[in-house]
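Missing here is one protein chain; the remaining ones are kept as they sit in the complex.
Up next, chain A:
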Amino acid sequence: MEQRLANSLIMTVNEKKFIENALVSDIRVDGRRPFDYRNLTIRFGSEDGSSEVQLGKTQVLAFVTGQLVQPYRDRPNEGTFAIYTEFSPMADPSFEPGRPGDSAIELGRIVDRGLRESRAVDTESLCVIAGKLVWSIRIDLHIIDNGGNLVDAANIAALAALSTFRRPECTIGGEDGQELTVHPPDVREPLPLIMHHFPVAVTFGFIGKENIVVIDPTHYEEEVMGGSLTATLNTNGDVCAIQKAGGDGVLQSVIMQCLRIASVKAGDITSKIKSAVESYNTQRALRKIKRHNPSSAVSNAAKHNEESTQVNTETKSIQQSSDTNTSASTHDVTNIGSPEQQSKTLKDAVKPKHKKRKKSTSNANAS
């Protein structure tokens, strides 16, 4: 009981009153105006598909990973797409370890709805063999610090991570046309996901008796506000999703006003994400040039021609170019995510074994 009291945020009467009173004269505690967004910084990790977003004091990490799986039966030629959230008690003592709380589920649902139902990611391009193998994209969102408005920060982090994620290229070949080769990233350049548009979530809070609208509420404002509204829009002005869960009712005209403001903010945020991704991509390209020394570059080029004809040669050529950080990324053929494969050599990965494994995984999925 006492521990729970100590863990939950208890605001003083002074703070609650002050936030409401200050808003009447159009200012907020951190010096912003009601429709100012906090400072947004987007950083990327050393690996593709990881991003770190900082929105004021809020900090969110996103990781995107891909795995080859069997598609859902009703959508045999579409890749799958899932979002997982992780709320650590380090971010906010009110988050309990273990089971996800209401806020964690709501956040996951809002981000999921915005991205999936607006078809922001082209899932059909994730299909490898219709009905048998598709790429399953998983986004992990980690809340590092809760400074309020986790939804927007998590949504931006997910978008940024998705737009830098690259999946290994796959080709189907062999005698029966069913043999699948997953090319390691140093053999063939991995492919980015196809993003149709960027659905950006913008959250509004309604504070006080007069329901004064503020954009991007902080942790403290979230505690005071009577209700909130999250609108997910893209740069074209399409509304992809709206979340208004309980709390104070708002007028239709207010919602329309919010949507107009949100579409402006969504444009700003999208251009920020895009410029951050662009600078990451140029850095990535530069890194690639540095990494190869001339001799290995030649062997890579030679390898490029060979590998499409014979899978076995890959083993050799990869061993040659061991200076090019291959050790982590040499695994071939399906089940990128399965750990037991990592210990085996690439020779194990050629067709016969792979067929067996595929059967066993499909059984596991069926059961």
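By our rule, a contact is a pair of C-beta atoms (placed from the backbone, for glycine too) under 8 Å apart; a residue touches a chain by one contact, two chains touch by 3 or more; residues count from 1.
In this text, contacts and distances are computed from a predicted model.
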Omitted chain, identified by the protein name its UniProt record gives, among "Cyclin-P4-1", "Cytoplasmic tRNA 2-thiolation protein 1", "Alpha-1,3-glucosyltransferase" or "Ribosomal RNA-processing protein 40": "Ribosomal RNA-processing protein 40"
Among A:K16, A:R188, A:K244 or A:K274, residue touching the chain not depicted: A:K16
Those residues of chain A which, in the complete complex, touch the missing chain: 2, 5-6, 10-18, 21-22, 25, 27-31
